[in-house]
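Incomplete set of chains, arranged as in the complex.
Order as written gives the chain letters A, B, C and D; numbering starts at 1 within each chain.
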Amino acid sequence: AGGGASGTVAVDGSSTVFPMSNAAYELLSEESPGVQVTVGASGTGGGFEKFCSGETDISDASRPIKDEEAEVCKKNDVEFTELQVATDALTIVAHKDLAVDCLTTDQLIKLWGPNSKVDNWKQLDPSFPDQEIKLFGPGTDSGTYDYLAADVIADESESTRKDYEASEDDNVLVQGVSGTPGGTGYFGYTYFEENADSLKALAIDDGDGCVEPSAETAQAGEYTPLARPLFIYTNNAKYTGNEAVATYTDFYIENLEAIAEAAQYIPLSEDQYAETQSALEGIGS
Amino acid sequence: MSSVAARTARDLTRITTGRSRDRTPGSLIFLGGLWFSLFFGVMVLIVLIVTTAIDGAPRFDGALFTAYDSTLAPERTGFRAGILGSIWLMFTTAVLAVPLGIAAALYLEEFADNGRWYNRFIEVNLQNLAAVPSVVYGLLAVAVMALMGFERKGIVLGGAIALAMLILPVIIITTREAVRAVPTEIRHGSLALGATVLQTTWRQTLPSAVPGIATGTILGLSRAIGEAAPLLLIGLAGAVRFDPAGIFSPVTALPIQIYSMTSQSQEAYQQAASAAIIVLLVMILSLNALAIFIRNKFQRSW
Amino acid sequence: MSTSPATISASGSTTDRVGSLADVHEAAERVLPDLPTDPVMEALDLNVYYGDFHAVHNVNLAFGRNEITALIGPSGCGKSTVLRCLNRMNDLVAGARVEGEVSYHGQNIYARGVDPIAVRTQVGMVFQKPNPFPKSIYDNVAYGPRVTGMKVENMDDLVEEALRGAALWDEVKDKLKQSAYGLSGGQQQRLCIARTIATKPDVILMDEPCSALDPIATSRVEDLMISLREDYTIIVVTHNMQQAARVSDRTAFFTARPDETTGNRTGLLVEYNLTSNIFSNPNDKRTEDYISGRFG
Amino acid sequence: MSDAHTGAGSSLGTGLPGVPPDLSGRSRPGERAIQAVLFTSALVSVAITVGIVVALVRPVVDFFADVPFGDFFALEGDLAVVPLVAATFVVTAIAMLVAVPLGLGAAMYLSEYASPRVRKVLKPTVELLAGVPSVVYGFFALAFVTPTLLQKILNLEVGFTNALAAGLVLGVMIIPTIASLAEDAMAAVPQAMRQGSLAMGANRMQTTLRVVFPAALSGIAAAVVLGLSRAVGETMIVALAAGARKNLSIDPREGMQTMTGFIAQTAGGENPVGSTSYNMLFAVGLLLFVITLIINIISISIVRRFRQVY
């Protein structure tokens, strides 16, 4: 894309997608140094609120936009395009020394459900160790939280339990879980992969036996119910009106595989990629 | 009262024998406690610097200063944007706060009639402002930026407004002290010759107070350069890959970069953050040293 | 190592009874009317308060043209306070309040519309501790004329004239550009006098001008005061009675009286007279007690 | 700056009779203008206070339009502030336990024992502690105090984030505030008082504890209270080291979110203008401001009321 382009791009939203968007910028800045991008990581929900009020140009998301959010965008005349950029395996992590390797979906729901009072591993399964549970997880504005609450637990309150240490910054969670015996938490696969030596990932048994989170299991659709798509949302008007936004978005999608790889993400399947490309071409036409 | 003769005999033994009453066990324990109090803080500081320096040792390289923040190569991540950003913020803050602070201090010290309620009010108000938590200034700066109609707040100007408000009381208070240290005799000498208060201030008080004002200003700025909380509130991004270019440019700051990196789990980021902390401390300690140097070298003792 | 009386007589009394103040005074005495006939300044029913504290009570005093008037009295009796009223330096003290009048050439300097700065260019002041500015000797002297916007044809001449007037020219003429802080205490004090006369005032107030000086510097300044009397009206506060006796034409003795209920001590004027009368024949027992050293 | 005010020069040849000098007021418009500018600058500090109040109160009014008071001042719930206040209290209490004795001890040493030369070196050194940025202290708490000091050396069962580490480091941070102000207060005790005591055969410790300390008590109290307000308002240390979990507990080994921690962590930008969570940020900010304001007023009035007239 145009090496001479210049201007600023404001990206915010999902912290799960953040490393990817940042990597995209990093690669772009070598060929188009005039394009200045700031990438924030306030969570999917927070990102959409800014996006729909016109504060940002691009919003990272670890779940599709909700109807209420789209409503706000509409009210503010923000037209947008959804582009899937990668696949994630929401990973349940635990302290390295924890003598638990696999959870069933039910156990997961029992642990994180809105009314859960579980505070010892033994309460989930008598074979589990007698150890206090310390919970870590993303805050309520995060897409990852929404995904667990709405799509996995699927309670009508669309929430999880609240007595856990919450942070939008997944890295805080990594440190919390790895530094707390008995600790467990959940976040995007990338963060687990980066810290695989200090954490362990629990396999999930959704009825078909324990499945480890990995690029393959996620792409193959075996890692249920925790595999999910990741997106960026582009403001159409900014894309057509701001050379820098277009340059960045085009570069992002063009080099999607390389970017996903560089940022250690699970790349899209070919079909998915084709879909994304056509969505991009649709902007402004 | 005992007779003088009796007393004399006792004296001869009293003043020489036995140990000094400044050396009784109780006194010595007390003194030991005071020593401990004094050096505890210093010890912590040393431990802090040493452990951080050891953690950051692998990263004392050129990339630390010249490279931008990197997701792709954490082991080569750098703080160029943060260092330049902090410098930009510092200068903008100084431009906003220093003239204002000095003017306010001169008014309060040289012109204000303390009998007037509004001057007393300003006085009390200032004491309060000095102790307002820095996050609150962040909240205020957000509101000010919104009022001024800025859509993007995480720019040099936004950060500088927050920091300027934060250090304004510091500058006012230290300037007043410097001004107050100029002896009244000098002032009265000038006024008795028929100079106006303004002439006296401009020609006598202010020049004599310059070293003190400089010291206070530098200390204020060194505080500003280390602040993270208000900048966090104004929305400075942690990851910026370009140099600031003007007061409306999006920007990051060294403490913000450190903050976003301290919470990253990868070893490489921890090392980078440690190294950056040493850089930040060097910047701040140099400013402090400069302030102390100015104070010792130029401050007149009257 | 005793000294013969003959040697002592060189500078004053020849009596073998040491220290009669009346004798000290003879040397400086002039023939003057009992009261100043054409006073340059007058304090009329002057009362001064610092906040609630009544510092000076009902002072009436007239200062004669080309005379030296000494204000004496124990510490805290309000001498400095009265002096500072005469050029409105008390305006600068927060909480100070002046009642009554100070008339200068018939004008009340506390009247509305009077500019205290204009008053101070007419009524100069020299302080207890020499207070030269942290500038060069030259700039110290030139400061007054510069800030008051005096029309000066040749500043160099004016500076020289003022320094000569303060008997300092010969000692500093080669180092006018050097800092005033390099001078000795006595020289600094004379520099402050030079600085004051450079603005060509009418009256010069001096608040214990010698109390920080050594004997030699003191006698220099005293000589200077006597020579300045030709051109100026001088009012001097001193706690050294011998000094009052040596230099002044008239002396006002103040003391402080404790309030019965609050215990605050309010200053008041006890006696005002020709200096020779005050020291040889005081009218008031308190004056006598003070000058004979029974307190203070 | 202009010196050209109308000629106050002397025409009065040293007491010429009959020419009364002109003493009438001069107009000095330049001076007026500059004074007005200076006054306006001083007013900026007031404007900032008014700004703080307005900026905080408006969103808070909106907040309470949506949220009942009871939900905010509740022990638990998304919008409950009590756990934040309690956590602030726990962390501050730990900090004060560290800072008060050590700060006062350092102050006593500096004021009563150190020679002027030693003091000239040591006082700035202690004050340097206050110059270390709080984000650095936070990192230190996270990277050293918790894992190395508390977990390894002291073998405590503390979480990755905990109130203890945050409180300890916060205490270290406010030592200089207390030490410096208390030292000023003790240094202001007249030398005569000390000499009076020493001349009677008291030793230094007795003089320090029985004469200087009581005489400086009001200033010392003010120093402690000011340190308290610093501790309550400090943000980055607790944001990094105390944790991000609302936790109504007094166990310092647990992680807990303080008021300032909440503000910093929630402010990451995820709260767009006008949303309830955005307004909650201001509600907590206002509460924090009010609490520190009250503490400051107490400190100022202590100094006022009990200022020793030696």
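Criterion: contacts are C-beta pairs under 8 Å (C-beta built on N, C-alpha and C of every residue); 3 or more make two chains touch, one makes a residue touch a chain.
Nothing here was measured: the structure is a model prediction, and the numbers come from that model.
> For the full complex in this file, what are the copy numbers of the chain types, given as a label formula?
A x1, B x1, C x2, D x1
Going forward, only the chains that are shown with their structure count from here on.
> Through how few touching steps can chain A be joined to chain C?
2
> In contact with chain C and with chain D at once: which chains are those? Just list them.
B
> Sort the chain pairs by how many C-beta pairs are in contact and tell me the top one.
Going pair by pair, the biggest contact count turns up for B-D.
> Select the chain at the greatest separation from chain A, using centres from the mean of Cα atoms.
Relative to chain A, the chain whose C-alpha centre sits farthest away is C.
> Using mean CA coordinates as chain centres, what's the chain A-chain B distance in Å?
Result: the chain centres lie 40 Å from each other.
> With chain centres defined as C-alpha means, what is the inter-centre distance between chain B and chain D in Å?
Whole-Å distance between the two chain centres: 13.
> Could you pull out the residues of chain B that touch at least 2 other chains?
194, 196, 199, 235, 263
> Among all residues of chain C, which ones touch two or more of the remaining chains?
Expected reply: 117-118, 121, 147-148, 199.
> If we use the touch criterion from the header, which chain pairs count as touching?
A-B, A-D, B-C, B-D, C-D
> Show me the residue ranges of chain A that touch chain D in the complex, using the header's touch definition.
12, 40-43, 45-47, 49-50, 53, 55, 134, 139-141, 162-169, 172, 175-176, 178-180, 183
> Residues of chain A touching chain B in their complex?
Residue positions touching the partner: 8, 10, 19, 22-23, 25-27, 29, 33, 36-40, 54-55, 167, 169, 171-172, 174-175, 178, 191, 194-195, 198, 262-263.
> Flag every residue of chain C that touches chain D in the complex, lowest number first.
Residue list for chain C touching chain D: 38, 40, 65-66, 104-107, 109, 113-115, 117-119, 121-122, 145-151, 199-202, 231-233.
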